[in-house]
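Working notes, beginning with the structure itself.
This view holds just a subset of the chains, kept in their places.
Chain nomenclature is as follows: A, B and C, assigned in order of appearance, with residue numbering initiated at 1 for each chain independently.
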């Protein structure tokens, strides 16, 4: 028996990616598609302008879209889990309403930094799921809210986790991010043709704060942020999918470059140990070519769930520098949510 | 009477840009166009596939291209100055041959780091031109070689010069560079469509070493490199012209952001004082908008000779961070050469 | 004394282009900027996100934007002429309101096909301005409405006009149009990166009908459409500015290719005869290179007012085929309006 899934924000690009990734999933099946009033009442195939390269799965074409509120969703039938792909600006209260009854795995930023809400990367901080029990008690909810980090944060945090054994102290990161990170319609072509936009609203703050929570330690029911300083400069470039990040890391220890590569290559986590369906074989793939990673060539590594690292070299100011690349709408968005939910199933939380 | 100019590598993109910038120049006129054997003997309009947005100046269309060697160039007639736009791989010995007789202002990398060759940015280190006299004596040349830095170095060095009053200690820079920096045919479209290439051959080394020479001090006939450490990560993005750089700078002093902006805004040098024809009114333009500079909107500031700086902010690891942008084929290439030559005229070197 | 100009839709991309083209105009000066309620009351520099490559003219920065209605505009002061850069969906009634009092030169599609409204390309059908007198009488207006054609129509019609001496019968045209034709935000980058969109709403209909009116004959106060059949297929490609059109034309006569080129080259009209300020020296420029015209290299020919034609060759089905290119936001939009207004001044209509 598959768990029944509702998707909030089902017609947007992250919602579509959830539907794409859940198509044929062994544990989950989509049972409710919720979206804004404009789409409610229509068939999904009519409400949604499908933008994925793969065709729209047959199973959702004739499903009727419902309004994004608890009452409407409940009426449709059984729901075991809610994926929220809502815009950050409206997600807060809606997710709280749903959490009264349902487990909510959210891609939205609204609750990421709340003290009792886990901010999960399954390979990095699966123990933070313990916050859920605390959250439920404190808030008196039957359900709960668990969040996934910002797209540019996830891939950075995965690489930093692999370096924690060398004691990460300070991180400078300069990003070259894909336009799909801004959703649809998102970045106008007039702004990005033959251009770079050196600003993404609130992106630097998210990278600088979320990473510390993710790499932090759960102690006495609270997360102590990691004792790391991060400085980010975020930029949009003319790429459809795949965020590239130039990372400079200061480590307390001074490992050889070969040890660093080994740490990346051997990095593995709960999803790999538990063989979760969406888990990539390798969370981090190290490329030795001098000109990799590249978004178009590497974003689909591990079916979009691996982070690809390259150009690992000593740094004259920090300790090492490298490039990392992740698929921002798979590992950085819907794939992150699905993997989190899979982990919750195995942990008995779902 | 205008000074007569020979251009080596006249059919390439930098050579074309020299011709474009010298069209109607008050002090210089093009008198010899030299290129490879394949072009020699042809009219320039036949030898050259013109790629500038402006049309080919009438004055050069019917000039006969000569081979790039001293004998051929001498036969054409008077030459007061040679601009070298030769590929780095062949420039070395050819420029030395020409320097026996002529002043050579070179965009090629071959001699940039030679001890007796100045590496000039007219606003930054005009005093380094004193090396020319030493060079002439040592080498017994009538002419000399003076070089312009690498395109990504020039704009960085101009911004750092403005910060030297706060004592620059360490610099981390991550670049997003235009494809025109690779010349023609240069970067294949198959490599850069929907992509980033995180590697530019020898670019990081150039930024890390040239900048120290440029900001260095001439003492007893030698340049003491500046006591600064620079770490660069260089990347090619889908932009035609205009290099963007995310810069993180550690300063010994801790100025207010307003003082930093003031230092950028008020920065000025010999070219401005001497009102050189190609000098921009402001070497550095500070933009206050949160999403500037942008290559397409800002690369032509100051007719391509200004560096545009934006998003100046405090940094939690270094002292400040900012973005800077320069037109890589104007300020970063042919414009740099023309401005250097103008400075030499005013200094009595030409 | 310059004529005072109001611009409706002043904050949009066509409105901005009008401001750019009227900066320093010898006959016109901008006196009123009107826009939507959201912008009204603000300084233009605050209301408008300026997207032109040239900086915003000083003269408009501090002008206060007013609402787009006759009463508000009248209160600001004298207006001799109104340029309408309104969206097609709202232009109709607003332009009629303004025409009661003012001459309106409109880029909007609302009135283009109205029987008593001229659809003007100054080089092609200046005599159609006679409709204005008829319009004024019929409608009892002090002002009037004159319209400019759709951007893709203008350049096609100019080239066809030059061919009318060979008696044009049938025209097949396949376009490759720039994203700026869709305004701002317009085409999402997610839709056009690594892609072509083979559909532009109502574009084919406009090319097929407007051209016949423009090339038609004014007889007894009515325009008899030209006896030509046009079939268009319109497509959006990844280009910022400059529409390219592959044109196949059947002619009754069978001229030599050289005669066709001559007809293009020698084509000239009232704007050239009258030396209107915005008139290009040559309405049509013929390029002989096998790979021209190209949008990036040719769109600024004649300061964006020339149509560039190339690859003129015999056709095995129709009579000839060729490529033509025009700058869609200059010759195809704001420049068309300014040139029309200049013609009206010389004709005593303004």
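Criterion: a residue touches a chain if its C-beta (ideal position, glycine included) is under 8 Å from a C-beta of that chain, and two chains touch if they have at least 3 such contacts.
Not measured: the values here are computed from a predicted model.
J.: All chains are the same sequence, and 3 are placed; what is the full number of copies?
T.: Full complex, one repeated sequence, 4 copies overall.
The working rule: only the chains that are shown with their structure count from here on.
J.: I'd like to verify one number: the distance from the centre of chain A to the centre of chain C, where each centre is the average of its C-alpha atoms, in whole angstrom.
T.: 47
J.: What whole-Å value do you get for the distance between chain B and chain C if each is reduced to the mean of its CA atoms?
T.: The computed centroid separation for chain B versus chain C comes out at 41 Å.
J.: What residues in chain A touch two or more of the other chains?
T.: Only 193-194, 238-240 qualify.
J.: If we count contacts the way the header does, which residues on chain A are in touch with chain C in the complex?
T.: 13, 51, 179-180, 184-194, 238-240
J.: Show which residues of chain B lie in contact with chain A when the two form their complex.
T.: 170-172, 174, 176, 193-199, 208, 229-231, 233, 235, 237-240, 244, 246, 248, 290-297, 310-311, 315-318, 321, 323
J.: Quick check on the complex: what are the chain B residues that touch chain C?
T.: 51, 53, 193-194, 296-297, 300
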